[in-house]
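Notes follow once the structure below has been shown.
The complex appears here without one of its protein chains, the remainder shown in place.
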Amino acid sequence: MVSENDVLHIAKLADIGIAMSELGEFTEQFNAILGYFNILDNLTTDGDFDCPLVNVFREDKVGIPLSQKKALANSHNPENGYIRAPRVI
Amino acid sequence: MTNEEMNVIIGLEVHCQLNTSSKLFCACSADFRGDAPNTHTCPVCLGLPGTLPVLNKRAIEYALKVAKAFNCVVLEKSEFCRKNYFYPDLVKAYQITMGDNPLAVGGYVEIEDDAGNPKIINLTRIHVEEDPGRLVHMGNREYGHYTLVDYNRSGIPLIEMVTEPELSSPKEARRFLNKLRAMLEYLDVFDPEKEGAIRVDANISIKGHERVEIKNISSYKGVEKALIFEITRQKNLINRGGTIVRETRHFQEGKGTTISARSKETATDYRYFPEPDLPIICVADWIKDIISPELPDARRDRFMQQYGITANHAKTLTGDLKLAEFYETIADVGAAITASWTADILIGELNYRDMSLGIVAPHASEFKDLVTLIRDKKITDKAGIEVLRVWLDNLRTGTKMEKPTKIVERLNLARESGEHLRGIVEQILASNPQAIIDHKTRKKGALNFIVGQVVKETRGKFDPREIHAMIAEFVGK
Partner (left out) sequence: MSDAYNAFLSDIEIPSSAAGPLAGIRVAVKDNISTKNIPTTCASKMLLGYIPPYDAHAVELLKAAGATIAGKTNMDEFGMGTTTENSAFGPTLNPRDTTRVTGGSSGGSAAVVAAGIVRMALGSDTGGSIRCPASYCGIVGLKPTYGRVSRYGLIAYANSFEQIGPMAANVTDVARLFSVIAGGDHRDSTSVDKPYDFTELHASVEGKIIGIPKEYFGEGIDTNIAKIIETSIDKFEELGAVTLEVSLPSLQYALSAYYITCTCEASSNLGRFDGVRYGPKPEMTNLWHDAYTKIRETGFGPEVRRRILLGTFALSTGYYGKYYVKAQHAKQLIRHDFRRVLTDCDLLAGPTMPGIAPKIGELVDDPLRMYQTDILTIPANIAGIPAISLPCGTFHGMPVGLQLMGKIFGEEVLLNAALAFEEMT
């Protein structure tokens, strides 16, 4: 069982805001879903994983980049060619 | 407990940019330095929705070259993973890196310990990952702070090399990094001249205490400084009865100190899982086809054998690929004299000027002319140094392109001998009678003063031995 506190911890880890009004319902749904997942607890396999594809590479060739204008086109208030972001310090 | 009794344990995680032409997962040029921000990007390295990574084969080949040179074991199956964390320089909110199944494990490299004895440093692993973008902090308290981001660096290939915690001092750590740097340069997978091409995280602890991680030291010279500061901090704390807490600290390059990172960052859970957009790689059998170039240790041994130079000269000259190549292009002037003028004098003068060999290397033939003049006794050692200094200053400022031979001419430094010297010696002796008296009363070093005066007067154009002999003619031995 996960508690409302657990859900809040995960929300913090995920950087996802949860309104206090949603918390009870989220926790309840969480427990229902996680309870369903418990079916996997007894599962065992030999761990032999098939991997249909291996070693997919590209050659080290330089292609044409986006123009600076296009690179910035979807960003907000770029400054001198830089993309603006919230402060980190 | 005294400081001497506290054993220091250091482990390093070294990130080096591989000098491929294109980025790790897209075709954008990896040669971005000096270019305007966000001019080396595409939908992939901007992390635009719907884009997918495609692995640059050369990056894996380069990493394998490194793995072979460091005697690592390449895994049968390697797997890229996502390391999830949120930061504006990380376009996808995850870094594609390697987790439980890296490219290679184990391996080792030999360095010297602080007593000069050989010491093996073991590696834990080598893996390949992508570099994030670059942040610039802007604004001020009054109008608010914000961040500017340049994604030109986003997706540059890195190898991360992790050592076992086996380094015992900051000096040892520096020697390890010098060795690593030299080897990567010899392998031609890395360009040490590029700013930020090597970045280091250090784990450091005092035996019996918790370990502290210092993140993102962005110059290899900074590593020794950061470690010295951190060891002192930890030892002082222990001596005062304090407790070292397990934490991440940031090195402040300007101040030379480390500060604690916020606890929020250290609590990060990276939630690694295999990268579903990239198939696994199985390249263990490629290793047999990789031809390793001659590496620093082998070249050092060859230099000693082939050129008959001292171990110290050979070590210095081979500690940097460009220096070794520089030496070899001019060694035919005379192996010993060239070794001495390169390893002892040129390097000293370059360091004094904070110049790199890169500026001098294209003009190797001019330096060769200079050493030839000295070898042929056309100029004295002293004049040689004067010419070297003028020549280097010219190269540094780029003002004048004057060859050493021209400098000798212009400054009239060609070595002289014979009768012209006699007159000068006579004159100096005449104006320094006390020195002669001192000499006659067996005062030690009295004549050195006279020799110095003559050298000064002749601007080093005469061989000091000839000056000695001439003075002896006048005043007796």
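By letter and in written order, the chains are A and B; residue numbering begins at 1 in each of them.
One rule holds in what follows: a residue touches a chain if its C-beta (ideal position, glycine included) is under 8 Å from a C-beta of that chain, and two chains touch if they have at least 3 such contacts.
Just so it is clear, the model here is predicted, and its values are computed rather than measured.
Student: Can you pull out the displayed chains that the omitted chain is in contact with?
Tutor: A, B
Student: With the missing chain put back, one of B:His15, B:Lys92 or B:Arg415 would touch it. Which one?
Tutor: Touching the chain that is not displayed is residue B:Lys92.
Student: For chain A, enumerate the residues touching the unshown chain of the complex.
Tutor: Contacting residues on chain A, toward the hidden partner: 2, 7, 10-11, 13-19, 22, 26, 29-30, 32-34, 36-37, 39-41, 43-45, 47-50, 52-53, 56, 58, 66, 70, 73-77, 83-88.
Student: Tell me which stretches of chain B touch the chain missing from the display.
Tutor: Answer for chain B: residues 43, 46-55, 82, 84, 86-88, 91-94, 139, 144-147, 149, 151, 264, 269, 271-273, 276-279 touch the chain left out.
The working rule: only the chains that are shown with their structure count from here on.
Student: From the C-alpha centre of chain A to that of chain B, how far is it in Å?
Tutor: 39
Student: Report the residues of chain B in contact with chain A in the complex, numbered from low to high.
Tutor: 20-22, 26-29, 36-43, 46, 54-60, 77, 86-88, 135-139, 144-151, 269, 278-283
Student: Quick one: which bits of chain A touch chain B in the complex? Just the residue numbers, please.
Tutor: Those residues of chain A that touch chain B are 13, 15, 51-63, 65-68, 71-72, 79-89.
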